[in-house]
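Here the structure is laid out as C-alpha cells; the discussion comes afterwards.
Every protein chain but one is kept in place in this view of the complex.
Coming up: chain A.
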Amino acid sequence: MVDYRIDRRSGVATYLQIVQQTKQALRLGLLEPGDKLPTAREVVQATAINPNTVLKAYRELEREGLVEARRGLGTFVRKSLGTAPADSPLRAELHAWADRAHAAGLERDDVAALFTAVLDQRFPHDHVQHDEQHNKGDKA
C-alpha cells in the first residue's frame, strides 16, 4: 500500500503529487502489478484533500496505462515502471558529466538548473508519449 504525502507549499498541483508518488512507488517496487491503490475515501480521510483530486490523479494514472479501475473493487496496478539499473551506461555517462560540471566550477544549484532545463526541454510535461516510449525502451 502507498501512503500519499501532500505538500501544499511545493507549488506542484496536488493531483500531480499523487501521480508522481504513485510512479515513484512503482519504480521502487513498493507497488507491484495486482496491488490495490487506496480508495479515494482512504486518501482524503488521511490527507484532507478534495476527493475529486484523488479521482483526477487515478484517471491520469489509468490514462497512462499504469493502473485500472475495476468497478466496485477499486483501482489496481497494471504494470510496474521499469527503472534504469543502477549500473547502467546512462548513469555512468551522467556521472562523468557531473564530474565535468564540477571541474568546470559549477555549483550544485547551477547543475540542478541546467539539468532541469534540459529535462524540461527533452521531456515536456503532460507528454505521456515520452513516458511510454521510455518504458518500452527500458524493457527492450
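In this text, a residue touches a chain if its C-beta (ideal position, glycine included) is under 8 Å from a C-beta of that chain, and two chains touch if they have at least 3 such contacts; residues count from 1.
Keep in mind that, in the parts below, contacts and distances are computed from a predicted model.
This figure omits one chain of the complex; the name its UniProt record holds, of "Cytochrome C oxidase assembly protein", "Homoserine O-succinyltransferase", "ABC-type multidrug transport system, ATPase component" or "ABC transporter ATP-binding protein", is "ABC transporter ATP-binding protein". Touching the missing chain, out of A:Gln21, A:Thr47 or A:Ser80, is residue A:Thr47.
Taking the whole complex into account, chain A touches the unshown chain at residues 6, 8, 14, 39-42, 44-55.
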